[in-house]
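Every protein chain of the complex appears in place save one, which is left out.
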Amino acid sequence: MANTGWDEFEIGAMLRSFDGVAATEIATTHQEDRNYSQNSSFSASVADWRIEKPIFAKDYCIDCQFCWIYCPDLSIISRDKKMIGIDMDHCKGCGICVEVCPTNPKSLLMFPEQANEEDEIASWPTKETKEK
Amino acid sequence: MSEMKKIKNLKEFSTSADRFEGANLLCPGCAHSIIVREVLNATNDDLVLSASTGCLEVCTAVYPYTSWDASWIHIGFENGSTAVAGAESMYKALKTKGRLKQPERNPKFVSFAGDGASYDIGFQWISGCMERGHNIMHVVLDNEVYANTGGQRSSSTPIGSSATTSPAGRVSYGEKKNKKDMVSIMASHHIPYAAQVAPNKWKDMVKKIQHGMAVEGPVFINAVSPCTTEWKFDPKDTMMLTDLATDSLVFPLYEIIDGRELNITYRPKNVVPVEEYLAAQGRFKHLFKDEYKYLIKEWQERVDDNWAYLNRREEARV
Partner (left out) sequence: MAFDKMELRDIEVWDGNFAAAQAMRQCQIDVVAAYPITPSTPIVEGYAKFLADNYVEGEFVMVESEHAAMSGCIGAAAAGGRVATATSSQGFALMVETLYQASGMRLPIVLNVVNRALAAPLNVNGDHSDMYLGRDSGWIQLDSYCPQDAYDLNFIAFKVAEDHDVRLPCMVHQDGFMTSHTAQGVKTLSDDVAYGFVGNYQPMNDMLDFDHPVTHGVQTEEDWHFEHKARQHNDLMTKVIPKIEAAFDAFEKLSGRKYNLVEKYDIEDADVAVVCMGTSVETAREVATEMRAKGIKAGVVGIRVIRPFPFMQVQEALKGLKAIVTLDRSAPGGTVGMLFNEIAGCMYNLDTRPMLSGKIYGLGGRDLTKAHLVELYTELQANVDAGKITTPLQQFIGVRGPKLSFL
């Protein structure tokens, strides 16, 4: 939202997250079906915070949802109990998702921001065996 | 009376539609956000929320952005709890007078505040709300310092922690005073429910939040919120730190019913030595110097003593 003049906003610095009516049952309406306003931080991006990013190797994922619940930035997109991807506009690159991922090899790993997703998935590390 | 949302397992929980948004200004890895998400996702009911001045408020409502998808108010530092109590009073008044716009709904009133806002400057306000019996829930996001302003000590800061106003130095080991036991103090108001929670034990937290929302009257929840910036650990390790906090029993998970009955709700399979918890955080690193190692021993004794105390209370059903 551009910096507007003193006469161009609602009084009291009040903000609304939605244009018009929020979804009828907001608690059961996912983000893609909500009519966010330009004042919802959903409409903003913090992608430039990252110096490294998670890449998701779907083949190893067991949909345990640990990454979904422990992502502080609501950047793990889960629908119908399946992890379907990462919201790269909102991911700050904290790395929690990787740490909590229980699979072996992990289904999520951190890479430098400029890494190529396809290449990294193609050369994903193999299963780690514990040394006896 | 609304139906409690059924959450059997994490997969079921993952179908929740969050009412909190990303692209906020919280530090990468901040546990506040994880806690807020678990609290808000515990219910499908409408929410009226508040936050006291602090990290959560300052990072989620800076004009022109808001990260809140439910009605939310911030007034000041002390009075987040009273803000929501005022809203709850208005709800009751409008209900009596038949002026609610959506009279069939059952909103939940939840205030979030840090330990600084809750244990110190807002103590009286929360006490007042608990005493007056408002149907609200106050959730403390406990990172044991005034994190938002750079990590000054609060009455939640534990012994030996280096905070900026109780720093470790050549002749000091940091904070000298023990952490205030807010859960007991609030439970002594004989509120229907008080509990300590941690975001790693999501099922325990969600169960407690649901119980708190279902019960009539004021509820006090203390949530440990490991702070990557002020506790000084890598952002990716937030959940590992929370695991250490609960499994070392530094942050035992329990609940107090009506101020008169304590239940321990989590018993770690393997109890971790407190030293491991302390070693994982930069704010305690000076305790590993020879002259301060005795404090680590005292830490373990204190934690053991407190755990024994909680067990005694549970056994005696008090």
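Odds and ends about this structure:
Here the chain labels run A and B in written order, and each chain numbers its own residues starting at 1.
Operating definition for what follows: a residue touches a chain if its C-beta (ideal position, glycine included) is under 8 Å from a C-beta of that chain, and two chains touch if they have at least 3 such contacts.
No experiment lies behind these values; they were computed from the predicted model shown.
Checked against the full complex, the candidates B:Ser16, B:Ser33, B:Thr82 or B:Gln196 give a single residue touching the omitted chain, namely B:Thr82.
When the whole complex is considered, the residue among B:Ser71, B:Gln210 or B:Asn263 that touches the unshown chain is B:Ser71.
Within the set B:Trp125, B:Tyr173, B:Phe251 or B:Tyr277, the residue that contacts the chain not displayed is B:Trp125.
Counting over the whole complex, chain A has residues 3-7, 9-18, 20-22, 24, 26 touching the chain that is not drawn.
Counting the whole complex, the residues of chain B in touch with the unshown chain are 46, 48, 50, 57-58, 61-64, 66, 68-76, 78-79, 82-87, 89-94, 96-97, 99-102, 105, 107, 124-125, 127-128, 131-132.
Quick note on the criterion: only the chains that are shown with their structure count from here on.
In this assembly, the C-alpha centroid of chain A lies 24 Å from the C-alpha centroid of chain B.
Within the complex formed with chain A, the residues of chain B that make contact are 10-24, 26, 28-34, 37-38, 43-46, 60-61, 63-70, 199-200, 202, 234-240.
Those residues of chain A whose C-beta lies close enough to touch chain B in the complex are 1, 9, 13, 15-18, 22, 25-31, 34, 38-46, 49, 63-66, 68-75, 78-81, 87, 89-96, 98-100, 110.
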